[in-house]
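Showing just some of the chains, left in place.
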Amino acid sequence: MPLERLGFVPNVLRVYALRPRHLELWNAFYEELMRGESALSKAQREMIAVVVSATNRCHYCIVAHSAALRKLNGDPVLVEQLRTNYRYARVDPAERAMLDFAVKLTEQSHRCTEDDVAALREAGWADEDIMDIAEVTAMFNFTNRLASGLGWLPNDEFVTLGLTADQEQEAGR
Amino acid sequence: MPLERLGFVPNVLRVYALRPRHLELWNAFYEELMRGESALSKAQREMIAVVVSATNRCHYCIVAHSAALRKLNGDPVLVEQLRTNYRYARVDPAERAMLDFAVKLTEQSHRCTEDDVAALREAGWADEDIMDIAEVTAMFNFTNRLASGLGWLPNDEFVTLGLTADQEQEAGR
């Protein structure tokens, strides 16, 4: 279970107890998307998670994935940029194209066309990568809806995770 | 594979060939949500699919799930109402509450509150059902993003599926 690695059992697991079979299957798919084989680094996938969740203003997911990304990249300043307004984030051009696509797909999916996919290719992404970017974006449009629809609350510990001295050390691994 | 039951291999399977492991895991989760144990009938879950996809103006998903719902309920008029403007659909009050929630969660998830969940309870839905409604809604916010982001095209056969004489017979089962 990915979130357990963060050191505590988040509330989401309690909520999903209503449908344990759903949790199991969702989690298998989620784990593959977020940690399986991909040209996108785990941190890049979490960058999409943070930016999509901020776009959808999902309380649970912004808090949880900001923490997860701080743990992965040890860079609280970058996380702060991504979660407030990703246009301010110090990322490379390929990552910027990735995030532009994620936001457009989240906000107005019906306006996406071949030109948007072409922009990703020009930024250096291969077709498998584009598939991964679209799927991770889609996944957080799933989780944002579930969390916001059911009112999930993140554990308080998430707020400072990756920000305090010990955790910053940890984040260095 | 759920869509094969409709009689042909839709394009989506060809596209997902880039990431066969993703397809497999997504499909296991999708099948459980759409056809596993639930107080929501299969047709009610497809009603959510049609209405969410229409809200997001997802070409592939509107066409495919309108066909799927016509096959399940043999009622092309109801499907037409759901896919143009669900406020015109002849559904019972519990289904109307279910669809109101699905549309709000799709369009402005961050404004959903306990009052929206309370409205579902008042309409007669139990907590497990509300979880199912939220998850199916979330699932089509996933598939709509993937289909619109990658430009999936439905097979032409979907357009008339459930509308011609033979198929209407079938739909009667």
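Just so it is clear, A and B label the chains in written order, and each chain counts residues from 1 on its own.
One rule holds for everything that comes next: a contact is a pair of C-beta atoms (placed from the backbone, for glycine too) under 8 Å apart; a residue touches a chain by one contact, two chains touch by 3 or more.
Worth saying up front: this structure is predicted, and the values here are computed from it rather than measured.
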Ask   = In this structure file, how many copies does the full complex comprise, given 2 in place?
value = 6
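One rule holds for everything that comes next: only the chains that are shown with their structure count from here on.
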Note = Rounded to the nearest Å, the gap separating the Cα centres of subunit A and subunit B is 25
Key: Touching residues on subunit B, where the partner in the complex is subunit A   = 18-19, 21-22, 25-26, 28-29, 32-33, 36-37, 56-58, 101, 105-106, 109-110, 112-114, 116-117, 127-128, 130-132, 134-135, 137-139, 141-146, 148-151
